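The complex appears here minus one protein chain, its other protein chains still in place.
Up next, chain A:
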Amino acid sequence: MSARLRLSNVRKVYGEGSPDAYLAFDSISLDVAPSEFVAVVGPSGCGKSTLLRIAAGLAPASAGEVELDGRSVSGPPPGVVYLFQQYAKSLFPWRTVIDNVMFPLEAAPRSERRSLRERCSEYLKQVGLAGFENKYPWQLSGGMQQRVAIARALAAEPRVLLLDEPFSAVDALTRMELQSLVLDLWRENRFTAVLVTHDVEEAVFLADRVAVLSHRPTTLSEVIEVGLPRPRDHIATREDKRFLELRHHLMEALLGRLAPVAA
């Protein structure tokens, strides 16, 4: 199967051309198949978020190429939605919840607005926010704000959803709820998902494959098949022997105590 999202030899140099330029990462190549869920883990400061921003067309690569369905990406392409870690800053505080979700659809003709609004209500229901349509984002809790951002992402009907540590700013229980929510939505909507995180358990719990970035100079050190059965459950999956093996291995990789692969 051809790749939905393909990174070929992507390289990023921060402050290019200046004397204190430094190499963030180099030679990163990764193919993500349609409807696949790939997680990218790496130590903090390795440039994971930058890599995702390059994949989204939000930042230029210093070298290499990003392709979406075989077409080179130079700016944010339609069908790719980015879920930010700072969900609160990504929502529009002057818009109600439903109007935030409507945002990606406002290029549509006025005659369709009514049915689109109903669709957005439906997305809000899917993320568990039915009845919150007319609230403002700043009246909601952090977890609920990220749900609004997720509903807005769904409204854009993404082919690819890029998740940039989207659950790192919420409490542990809310994080698990949001993880399950994203898995459910991914299963129903069949979009391709790329998650960047430093939380190895989150990566293993959610993804089909986990790509591991090394310490600086950063490159892609390995890609691991998760192979855990779906649907995944926060209690059962996290007690699975395979889950613990993968967790062990990834922790070693991230903490810099690399052991032989026990795949």
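Observations on the model:
Rule of thumb we're sticking to: a contact is a pair of C-beta atoms (placed from the backbone, for glycine too) under 8 Å apart; a residue touches a chain by one contact, two chains touch by 3 or more; residues count from 1.
One rule holds in what follows: contacts and distances are computed from a predicted model.
The listed choices are "Exodeoxyribonuclease 7 small subunit", "ABC transporter permease", "Dihydroorotate dehydrogenase electron transfer subunit" or "Peptidase, M16 family protein"; the UniProt protein name belonging to the chain that is not shown reads "ABC transporter permease". Only one residue from A:45, A:60 or A:93 touches the chain missing from this view: A:93.
Shown as candidates are A:116, A:156 or A:228; the residue that touches the absent chain is A:156. Counting over the whole complex, chain A has residues 53, 56, 58, 75-76, 78, 80-82, 84, 86, 88-94, 103-104, 106-107, 136-138, 156 touching the chain that is not drawn.
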